[in-house]
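Below you will find the structure I want to go over with you.
Left out: one protein chain. Kept in place: all the others.
Up next is chain A:
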Amino acid sequence: MKKNSISIERNKGFWTAVHSLWSGLMLSLRHIKKATKRREQMYVSDPDYFTQKEGLVTLKYPYETIPVPDNGRYRLHNEMDDCIVCDLCAKICPVNCIEIESIKATEEIGITSDGTKKRLYAPKFDIDMAKCCYCGLCTTVCPTDCLTMTKVYDFPEVDIKNMIYHFTDLTPEQAREKQELFKKQQAAKAK
């Protein structure tokens, strides 16, 4: 009976074993010899990207980086001047990392770059980057496109509290002042 040809052949003999052990050693020796070469940092679109097949491949990360795509979607950024404090982003966020408070303005306080009128102040607009899961839902619901994901992906902090990003452009005093103004206006209307 002929043996199943797929099965691995065993006991092929002493010299076969010596030969395969030796070729294994030579294989790793070839890699040691090529240790003088290193991969260059280059972006995947570079025509030479796949031609660098030899040498060390480790990237010394903080000192060397591969370029991030221009439309990379990492750290959130809110352009406060364009924000109308609609609270949509906070509502859709699956991990509740966005916290927004709002104060009604006594009058129209400005116009965003796409022409929407701003009627609300934001005394608090916090994004907790430690909670953020980078799903990008907040950026798609944003009506004025003020909330965007940037290509910054390296922003670790020693203290986790620093991962909460405050985007508001009002100081607490200013916020209180606006609150008072709104109350006065409401009171005046009620009379």
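Convention: contacts are C-beta pairs under 8 Å (C-beta built on N, C-alpha and C of every residue); 3 or more make two chains touch, one makes a residue touch a chain; residues count from 1.
Rule of thumb we're sticking to: contacts and distances are computed from a predicted model.
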### Query
Unshown chain, UniProt name, "Thioesterase domain-containing protein", "Branched-chain amino acid ABC transporter permease", "NADH-quinone oxidoreductase subunit H" or "Segregation and condensation protein B"?
"NADH-quinone oxidoreductase subunit H"
### Message
One chain isn't shown here. Among A:12, A:31 or A:151, which residue touches it?
### Response
A:31
### chain A, residues in touch with the chain not shown (by the definition above)
21, 24-25, 27-29, 31-32, 34-35, 55-58, 60
